[in-house]
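FYI, not all chains are in this one, though none of them got moved.
As written, the chains take the letters A, B and C, and residue 1 is the first residue of each chain.
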Amino acid sequence: MRAIEFSPNNSFTVLVTRLAILFGVLFLWWLGTYQKWLSPFFFGDPIGVARRIVEWFVTGSVFRHLYTTLVETLLAFAIGTVLGLGCGLWLALSPFLAVVFDPFIKAMNSMPRLIFAPIFALWFGLGIWSKVALGVTLVFFVVFFNVFQGVREVSPTVLSNTRMLGANSRQLMRHVYLPSATSWVFSSLHNAIGIAFVGSVVGEYLGSEKGVGYLILLAEGVFDINSVIAGILVLTVFALVLDTAVSMIEDYLLRWRPVAGQTVAASA
Amino acid sequence: KDTPEKPELHIAAASTGITYLPMLVAKQRGYFKDEGLDVTIAAFSGGSKTLEALLGGSSDMVAGAYSNTITMATKGQHLVVVAAQVICPGWIFGVSQKHETDVKSPKDLKGMRIGVSAPGSSTHMAVNYILHKAGLQPSDVSIIGVGQAAGAVAAVRAGQIDALIVNDPSATILTKDGSLRPLENMRTADGNVKVFGSDYPESSVFATQDFIEKNPKTVQAVANAIVRAEKWIAKATPQQVADNVPPQFLGDNKALYAEAFTNSRRCIAQNGEITPKGAQTVHEVLAAFDPAVASAKIDLATTYDNRFVRKAAAEVQP
Amino acid sequence: MSTAAYSVPVDRQQAEVREALRFDNVTCTFAGNGKRAQTYTAVSGGTLTIRDGEFVSIVGPTGCGKSTLLNVAAGLTRPSSGSLSVFGKKLTHGLNTQAAYLFQVDALMPWKTAEENIAIGLIFRGMPREEALGVARGWLERVGLQGHGKKYPHQMSGGMRKRAGLAQALALNPRIILMDEPFSALDIQTRHLMENELLRLWSNDRKSVMFVTHDLEEAISLSDRVIVLSAGPGTRPIAEFEIDLERPREMSEIRMTQRFLQLHTQIWDVLRGEVLKSYARNRV
């Protein structure tokens, strides 16, 4: 109807708008630092950052750091998700334990986990596992709270019906609770991906021998803000890749959902 | 040459600034390797974290402040310095531009906000000591932990703190553009003596007594490499130094690094030794505010061990 | 269809016990909203029996408590007082595993297609997936949904979902069937076809059926016995009618017979009274 259709399904418009925003922000950033409105001391400059990223990849010096951080993140994400899912399901299905553990879980969630970094270092060493542990403590709770709630939101009728059909508790889990909680789980996963990255980088930042957080810590010490930003940007790209993967799984698992605009357009 | 008992050595570094140059140079110039060591330097975001790594067993040695060995002695942990990296801490204690006129000496700081690297850290102790000498109580000022890097620079420039104790390169950045006017300069031998009355060992390399007993050859190898690096540094030009620091510890501003080095080079130790006087001074500084240190009976001579560096000085050629 | 091997375990006592379901003085009181709210007693002192192999219809004014009774029979709602016995055994906890229940509202799993929904009960009973899907496809055809097996519930019409639910419940070949207005969303013709199908199944091995409906003709033409419930609150069975029409019955024809009309009038008289009472009571 209009010359340009601002529809979420028009992937061309979406892409153009995204790029416009991206380059707009980059331009403002560049302009700000170039014109000294933003102190280059804190904000670096886009060209320097780009140069740094290219250099990292050309010399290959970044790979071992990147590899470390990605491994930590993926492990934290996977372990945290599995634990969160497991505990969420388990507690949601045992109301007594849920009520008993409720304050303990909330207490643990409100503990500033950064402070445990030394204890993790004690238990898991300075290698990747202490960072994974930190990441897990962050990811776990995000997933846990959503799974717990998701399970309780299962439609009582569908649940009753499935029980009447003779499902045992394992089958109920697989055929009712999990599918029904799927959108809750994925909502938390989108958050958890970012959190897992935060966990590993912060863990590295507090003490490590390699990883992007280590790079950032060193760069900060010598006021190399461009490297700090470059490190963050590189991680962000990986976070988006991971998120896309999660979204694809989500779309597949939620294919049974009603979608808006169910009728096929005449032209299709 | 003896082969070290533990060739794969993990050193936890509380910082990787200028005062840690001997270690960084030793690593970059291959001195550790020459001693048969494969050293990994782990960077930490503060001294307490390195100690936790050490006691937790994930690091073998720590590059950190000498004062830690005294504090830890009060907790029943026996740490021993095997090589000093500096003879003065390399700090600048200054006031921000805004207070340039009204603060002429530390006693004018009453009621102001003073930045230290972290509450409870060695910078905090030093500030306490300076204020104490000026006749102020710790409660007369607010202490804010701002780190040693961008946070500290930002805090001074934005006027969020009135005074700051900081080392290089932040010190150079801040004094160069006048954001910070030094009250005390602990980067020179004179300034250091003015504040503390003697040497003030800070950055050094230490390990647990246990480790030293079990791995004397390893410790000797470390001492050799550090002393060798110190000797090399003593003769090197700032440009050479900047060229011999691993790039990730340097950033992309070599000129700044060289300049900061010039400002701080007087502090770099030449022979890795800790003097009894220096140790005494550090103890006094701590004892003035930490009742645990004041009351504990600590034999300072057990907190450092100069044997290794002396042997190294005799043997090692730069 | 060879579902028998996977059907619910057969009770030993079956032969002796003649009562499939027995409601003993069942009362269901629901809590109101908030602390100070009044409770609502939907069913009170409900005593009734469904004999083994009997087809019983329950009729009553809307909102009187028919679904509540079925929930009690299924073990989904625990009565406030009184008890339910299934084949002579008191049901004190858990569900009534002998029963299949067709709910009044949609209860299909929205994340499964029609045929998966129908097959799932069999899969729960251990039938291999492929075989269960094969059985499900047979059922799809029987309820007139062939070609719609791959649709998700939201892609089906109301009547189609009801029929899929019917197939889901019946595919299990249970000993007791609880049905809550299974055919109300169907057109008359389809309804007759379904009713015939149901009767055919029922007469094969004489399940016990508790059938809730609003359609008195349907109730009479299908049942052995019709039970009329009183108007709520405090519903209880107030009248019972043995339907002595001959079997087998053909849906479209039986409604014209003399005896049918006679029974219809009798029951209708009782029922109308209750409905009017219910309406009047609500109107106050």
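Throughout what follows, a residue touches a chain if its C-beta (ideal position, glycine included) is under 8 Å from a C-beta of that chain, and two chains touch if they have at least 3 such contacts.
Keep in mind that this is a model prediction, so the values were computed, not measured.
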{"item": "Complete complex composition as a label formula, though a single copy of each is shown", "value": "A x2, B x1, C x2"}
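Following the convention adopted for this analysis, only the chains that are shown with their structure count from here on.
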{"item": "Chain with minimal offset from the mean of all protein Cα atoms", "value": "A"}
{"item": "Relative to subunit B, chain with the most remote C-alpha centre", "value": "C"}
{"item": "Length of the line joining the C-alpha centres of subunit B and subunit C, rounded to whole Å", "value": "83"}
{"item": "Whole-Å gap between the CA centroids of subunit A and subunit C", "value": "48"}
{"item": "In subunit A, residues with contacts to at least two other chains", "value": "none"}
{"item": "Contacting residues of subunit A [partner subunit B, same complex]", "value": "41-42, 48, 52, 117-118, 121-123, 125-127, 130, 205-209, 214-215, 217-227"}
{"item": "In the complex with subunit C, residue positions of subunit A that touch it", "value": "157-158, 160-168, 171, 175-176, 179-180, 182, 256-258"}
{"item": "Contacting residues of subunit C [partner subunit A, same complex]", "value": "8, 74, 76, 95, 97, 99-101, 103, 105-113, 120-121, 124-125, 152, 154, 168, 172"}
